[in-house]
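Comments concern the structure below.
All protein chains but one are shown at their positions in the complex.
As written, the chain order gives the labels A, B and C, with residue 1 at the start of each chain.
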Amino acid sequence: MQINPFDFERPIAELDQILVELSRPEKRREAEEQGIDLEAEIQRVEQEKQRLMRHLFAHLSPWEKTQMARYPQRPYSLDYIRQVFDDFMEMSGDRLFGNDEAVVGGPALLEKKPVMVIGQQKGRDLKERQRRNFGSAYPEGFRKALRLMKMAEKFNRPIITLVDTPAAEAGLGAEERGISEAIARNLREMPMLAVPIVTAVIGEGGSGGALGIAVGDRVLMFEHATYSVIPPEGCAAILWRDRNRAAEAAGALKLTAQHAHCFGLVDEVLIEPLGGAHRDPMAASATLKKALTHHLDQLREIPVPELLEQRYQKFRQMGRWTERTETVEPE
Amino acid sequence: MQINPFDFERPIAELDQILVELSRPEKRREAEEQGIDLEAEIQRVEQEKQRLMRHLFAHLSPWEKTQMARYPQRPYSLDYIRQVFDDFMEMSGDRLFGNDEAVVGGPALLEKKPVMVIGQQKGRDLKERQRRNFGSAYPEGFRKALRLMKMAEKFNRPIITLVDTPAAEAGLGAEERGISEAIARNLREMPMLAVPIVTAVIGEGGSGGALGIAVGDRVLMFEHATYSVIPPEGCAAILWRDRNRAAEAAGALKLTAQHAHCFGLVDEVLIEPLGGAHRDPMAASATLKKALTHHLDQLREIPVPELLEQRYQKFRQMGRWTERTETVEPE
Amino acid sequence: MRSGWLKRKKAEIQTPTETPSDLWSTCAKCHEVVFERDFQRNLKVCPRCGHHHRLTAEERLEITVDENSFTEINGNLAATDPLEFPDYAAKLEASYRATGKYDGMITGSAQIEGIPVAVGVADFSFMGGSMGSVSGEKIVRLMEFAEQQSLPVILFTASGGARMHEGLFSLMQMAKTSAAVARLDRSRIPYLVVLTDPTTAGVLASYASLGDVILAEAGAVVGFAGRRVGNQELGARLPANFQTSEFQLEHGMIDRIVQRKELRPTLAYLLRFFGAEVEEMEDADQSI
Partner (left out) sequence: MRSGWLKRKKAEIQTPTETPSDLWSTCAKCHEVVFERDFQRNLKVCPRCGHHHRLTAEERLEITVDENSFTEINGNLAATDPLEFPDYAAKLEASYRATGKYDGMITGSAQIEGIPVAVGVADFSFMGGSMGSVSGEKIVRLMEFAEQQSLPVILFTASGGARMHEGLFSLMQMAKTSAAVARLDRSRIPYLVVLTDPTTAGVLASYASLGDVILAEAGAVVGFAGRRVGNQELGARLPANFQTSEFQLEHGMIDRIVQRKELRPTLAYLLRFFGAEVEEMEDADQSI
């Protein structure tokens, strides 16, 4: 896969370029003539590259993470579904209005055990992107997801949701068909579903659109994924009336997996292959598979009433507040 | 209210005309001059009219009943709701797509007891008829009805449904939004609602559109209402490729309240004021109120599991079949 | 029905009498002329245009359930004429003679890839698959049987709607069958529906729309009111695929459109997935 480097990746790209140079036959001839140990040189540059990458990707800024999370060659839900699960059979429709292709879902096997998997799906090329509305679900997408979750509950199959959306669709059609109602209903129903739910934020966790399928017993998040109440551009526009200050806003919003984990809002950060999931989708899938299996195995052991109580309390305790003793009087 | 007579009412209209004649001042003068006992004459004609009406309306053909059921001045759901219930508060919307005005519903009091009342509503003038789609509900109408029924169940309030529809809407929009699904879902949900349900067919019981809100513990039917699997015109068109033979089809379909009662498909026939509900809506309302109260009082006494078992068995036993012992071989 | 049609049918397919009309079939849609043997091998799907031709209940069972696994129940239920509806009794008799069965809805127990199921198949050739008291009763009995035995239910639908010759009795079959689905639902018995050509009106507006999963054969007519009704009302505004499987998929009403040859493995997979007993599943082959 051809990877187009981000700005912050330029030093890596430069080393890659040097490595290409060093591998050229003329270079080899030249080195032999001059008695230079080319292999050692290559090895040195490789090591330097590894060191640089480890450093770079361990210290990405929130805005760089945002770019990683949105990276167009990043694995999407269906890529993970193909790698992680067997025998996925896609189910369509909300039984009310339509079939929203920004959400995919259906029965599948995870390590031979039946599960219901549901994911938000962006498109790879322009045509697919339009068909899937860039991963922004309409009300029918959330309602399809809920239908499948209820189906899973009915037959006692655990639910896995994969989050990857810039935001819920917010245009006229979505408003007409009740995008708010659809998200709200999922938020009310998911806490009561009597089967384990594991959610993984694999790319963009875009506010209510993400949360609408993310009320899980466990919420996992890939290392370079983001999860935010508002896109940094929108935040910058509101705060400073300047969408170009998005990088600053991303920092202020602390939208990274590491922050979410520190805040106790996300249970586990899934380490990506060095340089990001898109550089080695198979490895990223293996990580996801291991984590999903691990958490599901744990959750299956919990009796349902306790599971629901834990799920409630998990979200119940989210938030930070204090108690003030003094009275405040208006000026 | 000005009543436009049907063909079969012409003899009554003629007697009405005579009565008008007899009441004219000139007639009175004339009678006094000629020593005729006008009062006795009027009384005689009145009695004749009553006798004729009793005879006529007791022997209406199925097609005449169809005309009565569709009569544009017949009381509609909201007329009965106003007369039978107190403090009706209309609720709107299916929380999914729209608010279908072919269905009205909301909390109300019946003899001071809280109930949920839901009715199919035709329009009185052209504008209202269009707004209410002539009483033909879209999917959103059935979904609104179900939402209100679930609300009633949640708060343990009995449900009363009033049926009056030519049919469910069947155009492109209805098909797109799942008219079949909407009716089917109601048919699956109503048998499980853990509160008493009383249904009254007040006018036209138009096939699936009627049944979609009519799975009641008691199904009542006004004397001149109809309830049919297909409109007689449609039946005639299919059977004889001639919509004009609708009267014949109405007879074949046995779509009257009396037949439905004989077949055990309807629990009680509500006697209408002489000449039809539209001649005395107050009296018809009083009849309905008494019947609804009576049946609800009975149903409230039944424990819920038994109520649901009885409701299931009621519909379970509908149908007529036989067992054949001989084997049939294809020719 | 009650006399070994499965074998008889198979024999017919394997050794057609060698007359021209037996040797060749013509596609009802594209009019391609196909070798009858190829047509049968392709499960009556046109090899050229993919049109799925209607199957009889026997043919459907043959290509769906494990060999010799089907046992019919309630096959001797037959209609009465409660309305004394014009010509109904005669039509029934003619249908009996033409089809060799007493009703278009054939129900029973069977196995699919070894999984026991309760199965019902509607035969459109029996009075247009119309739902009267017998169809309704047989469906309800099948569902009650399935609930007692904890068997998943599969229904293949095909219907022009309610059987008007039975008037309000036939309308009530919508309520009756849907109430039975409600009980299956409560008992968490898997209920799979396969919509086949054509599934319309009262059947679509009751049990056919209530499957946990709803599959549809490609190109099947699936709609509430007859397409002619729609056409008359709305004219040119109607989309080309109005009231087909594809239209219903687009509008969120069905889960998947399935090619006929994929139907058996698809059903088997879903049965395994939903099966209450199943805890571990083997990966199926890639045919799904």
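FYI, a residue touches a chain if its C-beta (ideal position, glycine included) is under 8 Å from a C-beta of that chain, and two chains touch if they have at least 3 such contacts.
Fair warning: this is a prediction, and the values are worked out from it, not measured in the lab.
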The chain left out touches which of the shown chains? A, B
Among A:Ala31, A:Leu52, A:Leu78 or A:Val229, single out the residue that touches the unshown chain. A:Val229
Among B:Glu21, B:Glu39, B:Asp87 or B:Glu323, choose the residue that contacts the chain missing from this document, as touch is defined above. B:Asp87
Among A:Gln67, A:Thr161, A:Ser207 or A:Ser285, single out the residue that touches the unshown chain. A:Ser207
Any idea which of A:Gln17, A:Gln130 or A:Ser180 touches the chain not displayed? A:Ser180
Footprint left on chain A by the chain that the document does not show: 168, 170-172, 174-181, 183-185, 187-189, 191-192, 207-208, 211-212, 214-215, 227-230, 235, 238-239, 252-255, 259-260, 263, 265, 311-312, 315-316, 318-325, 327-331
Which parts of chain B face the unshown chain closely enough to count as touching? 86-87, 89-99, 107, 109, 112-114, 140, 144, 151, 154-157
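As a convention for this text, only the chains that are shown with their structure count from here on.
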Chain separated most widely from chain B, comparing mean CA positions: A
At what distance in angstrom does the C-alpha mean of chain B lie from that of chain A? 56
Can you list every residue of chain A that touches 2 or more other chains, as numbers and ranges? 95-97
Residues of chain C that touch at least two other chains are 185, 209, 251-253
